[in-house]
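The structure appears right after this line, and notes come after that.
Complex shown without one protein chain; remaining protein chains in place.
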Amino acid sequence: MISLTNLILVFLIGSIVSYLLTKANKILGSIFNFLLISYALYVVWNIKVGHEEVLFRILRDVERTLKVTNLGKYFAIVSLIVISFVAFFIIEWIRKKDIKPAAFNSFLLLMVSGILGVFFSNDLLTLYIFWEIAVLGSFLIVPMGKKESKRAAIIYVVTSAIGSYMYLFATFSIYQRYGILSFEQVSQYLANDSSNLFKWFVILFIASAGIAKSGIFPLHTWLRITHGNAPDAFSAVLSGQLVKMGSYVLAIALSVFPTTQLFSSFYHGVPLLNYVLIWLGNISILIGTFMAIRQNDMKQLIAFSSIANGGYILVGLGIMNSIGYAGGLFHVFNHAIAAAMIFLSFAAVVYRTGTTKIDEMGGLIWRMPWTFVTYLVGIISLAGIPPTSGFISKWMIFSSLVSKGMFITLAITFIGSVGSFLYVFRPLAGVFLGQLKRKHSDVKEVPIIMLVPMLLFVILTILIGVYPKPVLDSIVSIENEVGIKAIEHSGTIIKTPLGQWNTLTVFTMFSVGFIIAAILYMIFPKGKKVDLTDQYTGGEYLYNYDLYHYATGFYRFIERLYDKHPSFEKLYEKLVSFFRYIGYFTYKLVYKTSPSGYVFWITIVILILFWVRW
Amino acid sequence: MGEVKLFFGPNHPGMHGNFSVHMYVEGDTVERARPLPGFLHRGFEKLMERRLWYQNLALIPRICVPEPDINEVCYAMAIEKIAKIDVPERAQWIRMIILELARIASHMMSFPGIGGPLGLYTSSFWGVADRDRILDIFESLTGARIYHMFIVPGGVRKDLTPKIQDLIVKTLDYIEGRLPDYEDLIFKNRIVHTRLKGIALLDRETALELGVTGVGLRATGVPYDIRKVDPYLFYDKVDFEIPTATDGDAYSRVYLKYLEIYQSIKIIRQCLEKMPEGKVNVPLSEGSALRYKVPKGQAYVHIESTRGEYGYFMVSDGGEKPYRVAVRGASYPQTFIGVEKYLPGTRIEDVPIWLSTMDVCAPEVDR
Amino acid sequence: MTNSMNNTIERLKSIIRNLKVEEIDEREVKIEIKPEMVLNALSLLKGSGYSHLSIITAVDWIEENKFELVYILFSWNDGGKFIVSTKIDRKKAKFVTVKHLWPIARYYERELHEFFGISFEGNDDMRPLFLENWDDLPPLRKDFDPMEYSKKKFPDREYHKDVIHEAKVIRGDLNG
Amino acid sequence: MTVLRVIAVLLTGFFVGLTLEGIARKIMARVQRRYGPPWYQNFIDVFKALSKRGISHGWIFDFGILMALGGVIATLAFVPLGDLVAFPGLDNIFIIVYLFAVGALGMAMGMVGSGNPNASIGVARALTQMLGYEVPYLVAIAGVLYYYKTSSVSGLMMAQQDTWTLFKMPIGGIVAFISLLGMLGKKPFDTPIAPAEIASGPMVELSAKYMGLLMLMHTFSIFVEISLFVDIFLGISNYLTFLLKFTVVWIIATLISAVLPRFRIEQVVKFYWKVPLSLAFVQVLFVLLGWVF
Partner (left out) sequence: MSTNERSIWEKIADQLRSKSLWMLHYCTGCGAIELPPSMTSRFDMERFGMGPMATPRQADILFITGYLSAKTLRRVIYTYEQMPEPKYVIGFGSCTLNGGIYYDSYATINRLDYYIPVDLYIAGCMPRPEALLEAFNELMRMIRKGEANGWKRYKENYEWYKQNQLRSLGEVFIHDEFHE
């Protein structure tokens, strides 16, 4: 078995190999990528928990660079499943991609090496270094989407930098105060620290990296812009995996430095700090849900949904009781899979139609049925409807919120949950159902290579929905590791203080119901199949059925209620233009092109030098 | 991009009658709208030129279904104007009673009928059932429920017997007693207020410019009623008021119809009181009425129908048949310019309310 | 004739020579004028209170070979009606539009075009409105025979058995 | 035994649901001063619709209907009818509420799959309305769950030994009832199917067999929704008293809907989030403070 250090090195070198291979042949390079990532998945799957390695030492004796924890392994497996499936998808997808395929493949591997490091690093500094590698890789991929996506990449990296510098600041403060950096030691020192203010500062600043990455309010604006512009298949990685890196940091900030033990209870056993974070999650859920409802660009819509689901994860993790924490972790899995599925199906749609605007499409189910199935199962999971796995995590989060008596948060999560029906239905109705546009009448289903990973996701989602034991087992081990009471489950039955439910029974009953309905359907006379253009039109004739597809302003009536909403994006735009104005002003002042300006500044500098007698 | 074409009619449940509005909708707001009339076009004006003066009596009520008597009165009055026939006084009073009863019948259908677009079916059910009582009066008077063919040039066909007068009085008492129930059901309901107020606005200048008449005009605050401005029959001899409202929205139009029922009841009661005894018709000519010829001439007669100015322009060349009859449908302006210019901007929810309170009435537009 | 109508007619006479005025009753006056003066007369009438356009219609005087165009104006102030009439040539049935004075005139003129074949300068919207697929003379012209058209297009019920099934008939207009 | 119980629940749903719908039509008719159809009219309607030869717009149209009916049948099996509980211990309120969404999603998918914009508008409205009523409903219910510390519906029913929850938490009960009207699609909350506006909305393309299956689904949904309310708020009941309470709730809902017009769709959301949601928060505040009678 290869060591983790070597694995990361293989990826770093592999990225160069991949670049050269892809230059030679696009498909060959992608296959290489897929194989390498699958190998990594194989390695990580079999790796033992507790395994430690030293990769390098920057500060002597304060870092124990790599260690396999249950938490890290769980996140790594989820991430690598998503990335390996997407890598398989890319084999075919990359054929149509004309902007820098070689660089794309090579940066993907670079990013994976960063990701591996992040999930297995055992101290704050190593985590930071790998974090930046991952960000670098993804940052370089984002501008390869649309032509105007350079700006998106900059917004992405700036937001990420805000988070990671705050994180770095906290790291150095810890090093200055305690002289150690590894997680266990830090949590011990923090537990003994008397200064509440310092603890608040450390955890909030560390969490802020996660907040920026997983798109929690107030650093959520990058998600829409980046997702809207990133390469289509990469959006699946971005939302399915990179955002989960943020959740990982949040999980570390909240559970590895156990907030419930560090702070006193504020409300039913939830510390104030967690409460503040939960409220950030709440606001994210509201923003994500309501903004997703009004999007017309399907990728931006799901980007906003990622914000809302990031909020869910934060709420679940923030409660820090056994059910809530498990719900948060389970939601990481669910959302990673569901978002990847949805973005892959979108990538397939864009692959064939070339647009992401919902109202420019319609009726694609008649041309791309399997893509539709992927999207359908994806949204059922995303909206948290049984029998898919998405419901399990939502149910856990609801249960823990009820038992904690956090009703406002509960109401907001309900809004997020019901709101998700609304926004996921919009692409369903606009893109896949309805009237087929004439210009798309000869669109075909995507090739089999792209379908395979999509359908594997479908199977995985339903399988885990019916039999959630594998995920629950690893959650139990994580909870044991971080010292939270583990949830009770027995394969298909999950127990909470509020009651239990059996995934298998629900699935069986659903099948029975479906069979009853199907029998009723069978025994009565068969329907006459008519064309999609044989429609009720109030008795009038219509020939251009492009006009008979309702997609623009799908929820106009509810959007109207918050047309004049405050927008953080606009606020940040204003800040940007303010800084730009300042910069322009300074530029005018400093780099004035006239000679007199230079003379003026030189005089000033000389005067200052004289004045300070330097 | 993104426009959806929705159809209101002809078999759309939100459409009254056989008429079609093609709407281009974006989101839930109508962006453009086009009226498509002609589904009920029968060529009345041509058919009337092909029939004898007296034969036409059977044809004309069928121009307007909800309130056929206005056609008969218009037609009779136009002939009387050209031929300068003096109609017995009693006949004129009876005509007024018939007209006002027809007005009540039409209003009883149209103002609770707002329940259709609103989903308040109880009110429409009640309204139609109460309207049936007035149809019963017509039935006992003329023998027909809908198309009476009762008013003929030179008077009316039959006298109003005391028994029927009694029936009218009783029915009016009943309807007057029922009206407060409607007020409770419709006009005191806050949901109705939120649905109707501020919807389908038409201001005074627009209404006057378009030539909108009737309730649509009076809801904008001007008391213009042909019964007052250009009195026909004996409307200058009875005492009644013209209810007006100032908002010009759907609610005020519906409410005005409700108030007009009270005025009609008042008029009928006065008519029954003031009606003198005497003949109810004069013979038009010696010999067969079918061979009757109207002297050469032209006339325009208009009366106030439930939807506004309803007029007949009649040309006679002295022959056996009318030379030309042109009908002015009361809802012509709303139906065309209104739908085209003022329907856009309305939301889909409010389109049926718009169409029903603006009194878009297909048969009289198509003819 | 009411006073205001008298005044209006005086003013009309000042701009239009040889005005033919015919009083139909005390609040209804018919004036006949030359086609070229119609627009002036109508705007003057509109300016003096007769602003409500009741109807625009036409009469087909086939023997004179003329179309008579009729504009009926009504005043809400005194209840007076003016029937403004003018005769145009039947062969070259063409007139000017009044849609700038009354918006609804657009549709009246469209209707006249459909039913009489009169076209109006300045009103381009002359597409068929009421009839679909019309393939004959404009129907309201006197030389069009609807009976013949109906016989040609819409077969009558022939009272011998040639149809596939004779449906059951219930007499509905008698009681019961 | 489980199989028998499930069958009993489904049959009850079928017979009682259709009968009560017929009775509701009768009551509606009486309010409108007419005689009304016989009580068994809905049975005839359903089977007539099923017997006709329908029109299908492709596989998603068929699949949507099946998913809708299947989902609702599955949901119904988990609902306790008084002491008749098909799956004891598994009748979790969240499962019922969310399993119910399968039916809704299936219906929405099938209807939009027909390709008619009227159906799309209707579905968009239905989902928006769901956003309106679900939130106050679930918050009110969450107060009950928090108070009784269980989320099993039969557990909630059995916990009402001293008095009904309706009397313990009257505000929550009222909120749940108002939300129930929205779930049932009774006026003033029948905006999604407004016939005069969008030609009966989602049902616009449904014919014959599909209509029949949808009517069955509708009946079962009504049964699920009212049963939840009866179980949670109206005290312990056995099978018969359960049906009695069920009938009373249904008749009250029908009477209310007979004299109200429908809201505009955003008025629905505004109304639900203004009045019932704030009332629900008042109720949970009372529960947190222990002010429960």
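Some observations on this one:
All chains are identified by letter, namely A, B, C and D, in their written order; residue positions are counted from 1 within each chain.
Heads up, the rule we're going with is that a contact is a pair of C-beta atoms (placed from the backbone, for glycine too) under 8 Å apart; a residue touches a chain by one contact, two chains touch by 3 or more.
All of these numbers come straight from a predicted model, not from anything done at the bench.
Put simply, the missing chain touches A, B, C, D once the whole complex is considered.
The omitted chain makes contact with just one of the residues D:Ala126, D:Met183, D:Met211 or D:Leu243: D:Met211. Touch with the chain omitted from the figure is made, among B:Val65, B:Ile85, B:Ile242 or B:Leu272, by B:Val65.
Among the residues A:Asn544, A:Ser567, A:Thr586 or A:Thr603, only A:Asn544 touches the chain that is left out of the figure. Counting the whole complex, the residues of chain D in touch with the unshown chain are 25, 29, 32-38, 41, 44-45, 47-49, 51-55, 195, 199-200, 203-208, 211. Mapped onto chain C, the interface with the missing chain covers residues 127, 131-133, 135-136, 139, 144, 146-147, 149-150, 153-157, 163-165, 167-176. Those residues of chain B that touch the chain absent from the view are 5, 10-11, 13, 16-18, 22, 34, 36, 38-43, 46-47, 50, 58-59, 62, 65-66, 109, 124-126, 128-129, 131-132, 135, 144-147, 363.
Everything that follows uses one rule, which is that only the chains that are shown with their structure count from here on.
A count of contacting C-beta pairs for B-C and for B-D identifies B-C as the more extensively joined pair.
Set against the C-alpha centre of chain D, every other chain centre is closer than that of C. Legend note: the chain whose CA centroid lies nearest the centroid of all displayed protein CA atoms is D. A straight line joining the Cα centres of chain B and chain D is 44 Å long.
Chain A and chain B have Cα centroids separated by 65 Å. Chain A has residues 538, 548-551, 557 in contact with two or more other chains. Annotation for chain B: residues 4, 12, 28, 36, 347 touch two or more other chains. The touching residues of chain B, counted against chain D in their complex, run 4, 6, 12-14, 28, 115-122, 125-126, 129, 185, 189, 191-192, 194-195, 347-352.
Here chain B touches chain A in the complex through residues 1-5, 7-12, 15, 20, 22, 24, 26-29, 36, 347, going by the rule given at the top. If you check the complex, the residues on chain D that touch chain B are 31-34, 117-118, 121, 187-188, 190-191, 194-200, 258-265, 267.
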